[in-house]
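The complex is shown incomplete by one protein chain, all other protein chains being positioned as in the whole.
Up next is chain A:
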Amino acid sequence: MTTSGANSLAAPHPEANGFGVRSAGVTSPEVHTSGNSTLADSGALYDRLIVERARTPQYAGRLEQADAQGEGKNPLCGDKTRVELQMMDTHISQIRHQTRGCAICLAAADLMAERVTGLTVLQARDMSHRFSAMLVGDSGSAPDAHTETSALGPLEAFAPLRAHRARHRCAELPWVALKEALSHVDV
């Protein structure tokens, strides 16, 4: 897949592309913004970071020696995520996912993997709650929401999903798999 298509989003509609594409994600590395400056849409769903990670996941695959694994399935659409963990003491040292699903699901799995790497089991569970809370609009209410271990970071790219309840399951599926994997970890 190439990234060149991103510039062809300019739609006949003069004000917006209609895709709700935001020009940059929270921690998106290199974002191609040329020609897209007029495409911002407050209802943005397909953040550039999400699209990039769906195209080119950084944490896809399997671990040779996994300490725990979990699976999430969405019977409504057939999407499926399998997560494998490697632990070092109480911390998640490595995580990989195998995901068959939509862009939201794929990117959610990849950004989840990125965000929980290095966290403890408890911190990862807490992150899962924060992510769910963000989807229903409760994010930021916790006093320590922005400390190093608890900030959502790149996961904030999914905030626009608030307005798309039907897609919440897509973003939460990897977390279902992660929770199952964590339940098999002895701490």
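Note that in this section contacts are C-beta pairs under 8 Å (C-beta built on N, C-alpha and C of every residue); 3 or more make two chains touch, one makes a residue touch a chain; residues count from 1.
The rule is simple: contacts and distances are computed from a predicted model.
Novice: Determine which name in "Allophanate hydrolase", "Cysteine desulfurase", "Chemotaxis protein CheW" or "Methylamine utilisation protein MauE domain-containing protein" the UniProt entry assigns to the undisplayed chain of the complex.
Specialist: Of the names offered in "Allophanate hydrolase", "Cysteine desulfurase", "Chemotaxis protein CheW" or "Methylamine utilisation protein MauE domain-containing protein", the one UniProt assigns to the missing chain is "Cysteine desulfurase".
Novice: Using the touch definition from the top, which of A:A68, A:I104 or A:M127 touches the missing chain?
Specialist: A:I104
Novice: For chain A, enumerate the residues touching the unshown chain of the complex.
Specialist: Within chain A, the residues that touch the unshown chain are 1-2, 5-6, 8-9, 11-13, 15-21, 41, 43, 45-46, 51, 54-55, 76-79, 100-105, 164, 167, 170.
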